[in-house]
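As structure tokens, the structure follows; a few thoughts come after it.
Shown here: the complex without one of its protein chains, the others still in place.
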Amino acid sequence: MNPAEELKYLLPNSVVSVGIQTNKPLAVIRKEDFLKVAEKVKELGFDSLSVITGVDRVDRIEVIYNLFSYKKKQNLALKVVLDHRSPEVDSVISIWKVADWLERETYDLVGVKFNGHPDLKRILLPEGWIGHPLRKDYDMNTEQFVTIGEDGEDIVSFDGSNLLRRK
Amino acid sequence: MWTGDIMITNPNAYDLIVAILNAIGVYNIILGFFENMGMEFVLRAIIVLVEVAAVVAFALVTVMFLSWLERKMFAVVQARYGPMVTGPRGLFQPIADGIKLLGKEDIIPATADRWIFTIAPYIVFVSVLLVYIPLPFGESLILSDLRVGLLYIIAISAITPVSILLAGWASNNKYSLMGAIRAVAQDISYTIPLAITAIAVVVFVGSLSTVDIVNAQQGYWFGVIPKWFIFLQPLGFILFLIACIAEMGRIPFDFQESEQELVAGFFTEYSGMKFAMFFLAEYAHMFAVSGIIVTLFLGGWTGPAIPLIPIQITSLVYFIIKTYAVIFFAMWLRDTVPRVRIDQLLHIGWKIMIPLALLNLLVAAFVVTAGVI
Amino acid sequence: METETLLLNVGPVHPSTHGVLRFKLRMDGEIIRDCQIVVGYLHRGTEKFGEMKTYLQFIPYTDRLDYIAAMPNNYAFVKAVEELAGIEVPLRAEYIRVLVMELNRIINHLVMMGSLLLDLGGSTMIMYGFRERENALQLYESLCGARMTFNYIRPGGVREDLPEGFIPKLNEFIKDMDMRIVDYEELVNGNEIFLMRTKNIGVISAEEAINYGMTGPSMRGSGVDYDIRKVEPYSIYSDLDFKACMRMEGDSYARYLVRVDEMRESLHILRQIVDKLPEGKTINQRYSFAPNTGAPSAVTSYFPRIFTPAEGEVYSRIEAPKGELGFFVASDGTTKPYRVKIRSPSFCNLVALPKMVIGLKIPDLIAAFGTIDIVLGDVDR
Partner (left out) sequence: MAWISKNWAMIGIIKGLIVTMKHILQIGDRKTVTVQYPYERMKVAPRFRGKHAVDEDACIGCGICETNCPNSTITIVKYGTRWFPEFNLGMCLFCGLCVDACPMNALKMTGDYELADYSRESLVYGPERILFKKEVSK
């Protein structure tokens, strides 16, 4: 029994379906129960969170968590399917500390809101950037101009007027 | 020469110049000329100015050579060539750098304290040059043989941290301030072992005059070993060397700069000529401190006399060779080791070096009092 | 005494942040009370590029992630694509891939040692490291024509076969490195000042290292016996004899030593590869194209193929010199990936840095940061 099936057996209501991500077991989780499942998964020995990936599937947004167990040397992928208009999921920062930056990155580039994250702000792009670039509907033709303001804040504009802040 | 009330017995550079002029046979003529005008002091002033100019010129040439040597040596250690283009093997690189620095814009930050910011580099440079006064370059090649020469050197060295603090504070930059505070902490904690180990030498000599210290190291034990204080006080020498490297502010103790932590330490905001002043001061200080090490522990300008060559010249050569040996060691060490941490530096200074220096002094005093030597 | 905390910005432009990284430090005198890391100054949108380029065109962009060691980046992406499309790779190509990746591991660790020592103030080591790195880069130059941005590994194999005289030069390099590593160890390992600066600095326990997502040599310095090359052997690593280097202490010195040991192991692997290197093709031409080396008459067999893997998604990871490098590739059956996500080791290792340095001093921050070994191209992507 692979870990995804084990998880399905343990939490039949929370796990929607079980599948395969090429060569890794994959479990699709109901987004309401995600935090609970994550805690269970940690108990099962999956102590390392490799990566959080947000994928914009146009009609929905999928967030994929790739986990690894140092004890059992097993892989597991968790997938949550979110609403495209308001993608929200519980933060797992309390379980895996590395989720801090990974969730911020996913928020930054894909626009998934992680409930319960203490400091959910942009990480790679400047604060105030408009749009989430890895969304499929992101407007690639609009230029945005970024400068650092007097107090160290990032200032973003569409027309570049902020570039001439010193007269 | 005007020396206050203290009578000087050791000949100094003033006497040397007078002697040379006498030898040529012009001194009395010139003296007569000035005496006729009733302005004998003008002649004295001129001779003193000549001495000062000679020392400043020597310092500047040394600085240039040292900065070239430092780079070249750094390069050789790292399997590189170093400066090669300007002049033979890049020997004129410091001149090119000097011209470049002169041509740079002199930037004063808007929030800096203008006056202190401007004056600090000059204080550093002057205080370093003042150290050269009681430094015996050779037999009678000394600007002024002060009775309190060693005390004077240590006292003048204490001006440097003040000016560094001024520079760091006036820059109004956090890095500069931290660099300055570190430099001051370092200088204070290393001046103490420096002074105590120097006192151990003074205990042997019985005089603070640098010339007396050198004279005390003339001669040989058993006909072979030179009577240098390094053999009498190896521990003292090591402590003094470490303290001096800290005084010079070089890796492993270059806290005033500590480039990788504080960008450039207290001279982060300096540019152009003011930066050049710090640069000059650093290398001039390096030479001066190495000269002090040589004077105190390595026999100063003493060495086997060579017939037919005047002792003034041979002694100068000996002194310079020894000084460059010390500088070589400092550069070699710099190329090898990383920097210690500031609290570790203070720890070494206060908890290890000062007790050992005191122990060294105690042993020296005991040896002298018991009359072993 | 009541004192005010000092807000100190280290970076984005600072001698020892290895690029454009910014620490927002809240200092109590010299002691760090709070450390926030600001990244993103080098963000180039590589993941977005992945969606806009074909599979083959994206490979040059992976070179620009971790530009110190670009070959594993190439390989990680190619491995993901190969797993997604089920491409078979000739054995010789696999050997060459491992060869170039292990060579890159040595380069990376040389640069890391050099820059760590430079950060600590000892400026000689970096030049020694770069001297040997130059030899390795010349090997790369003769192999694929580029020194840092290789674009060498292709889906289905490698771009070109080894050039003439590569193996003798490689043997020379290995022999040279054996002697040089002894030099490095004498210069650095026992140096008392280096020990003072790195021992018990930036300590992180094994559990915390795992929880903070540290991987690679940085984590093995904390005593986690874990190496993807061992745990999930990919390519030909299962045929090779090597061990995952590990230290128990979890401080900066342990992380440094792990890298020195890994250089030795990599040399050991290189020697085995030189012995075992099989003959044969270097690329599976059904899926990819290699440079046209034949006469113009032979062009038809080299006509480029449009490469479209089946719909699906894959997350594949390798042991890059800096840690676990993973590529998530989702395909929708077209010529371009639907989504490329890069799990870069530098990014995740950096999360643990504030945990390590709070309560220490700025010089310790520099020491701990140097041993985590990040490249900003890899952090910001």
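Things worth noting here:
The letters A, B and C name the chains in turn, as written, and every chain counts its residues from 1.
In this text, a contact is a pair of C-beta atoms (placed from the backbone, for glycine too) under 8 Å apart; a residue touches a chain by one contact, two chains touch by 3 or more.
Just so it is clear, the model here is predicted, and its values are computed rather than measured.
Under the touch definition stated at the start, the shown chains contacted by the missing one in the entire complex are B, C.
If you put the hidden chain back, the residue from C:His43, C:Lys79, C:Arg159 or C:Arg229 that touches it is C:Arg159.
Touching the chain that is not shown, out of B:Glu70, B:Glu282 or B:Asp335: B:Asp335 (per the contact rule at the top). By the touch rule set out above, subunit B reaches the unshown chain at residues 73, 76-81, 84, 332-333, 335-337, 344, 347-348, 352. The set of subunit C residues touching the chain not shown comprises 53, 56-61, 63, 124, 131, 134, 138, 141-146, 149, 151, 159-160, 163, 176, 179, 183, 186-196, 199, 289-292, 294-296, 299, 302-304.
Going forward, only the chains that are shown with their structure count from here on.
The touch graph of the protein chains shown is a line. Put simply, the chain farthest from subunit A by mean CA position is B.
The chain closest to the protein's centre is C, with centres computed as averages of CA atoms.
Measuring from the averaged C-alpha position of subunit A to that of subunit C gives a distance of 24 Å.
Rounded to whole angstrom units, the spacing between the C-alpha centres of subunit A and subunit B is 62. With each centre defined as the average position of its C-alpha atoms, the distance from subunit B to subunit C rounds to 47 Å. Across the complex, subunit A meets subunit C through its residues 21-24, 47-51, 53, 55-56, 64, 66, 70, 73, 75, 77, 96-98, 100-102, 105, 109, 122-126, 133-134, 152. In the complex of the two chains, the subunit C residues touching subunit A come out as 9, 39-40, 43, 45, 47-48, 51, 83-84, 207-208, 210-213, 224, 226, 231-232, 312-317, 324, 326, 328, 330, 338-339, 341, 343, 347-348, 350-352, 355, 380-381.
Touching subunit B in their complex are the following residues of subunit C: 6, 8, 14-16, 30, 117-124, 127-128, 131, 187, 191, 193-194, 196-197, 361-364, 366.
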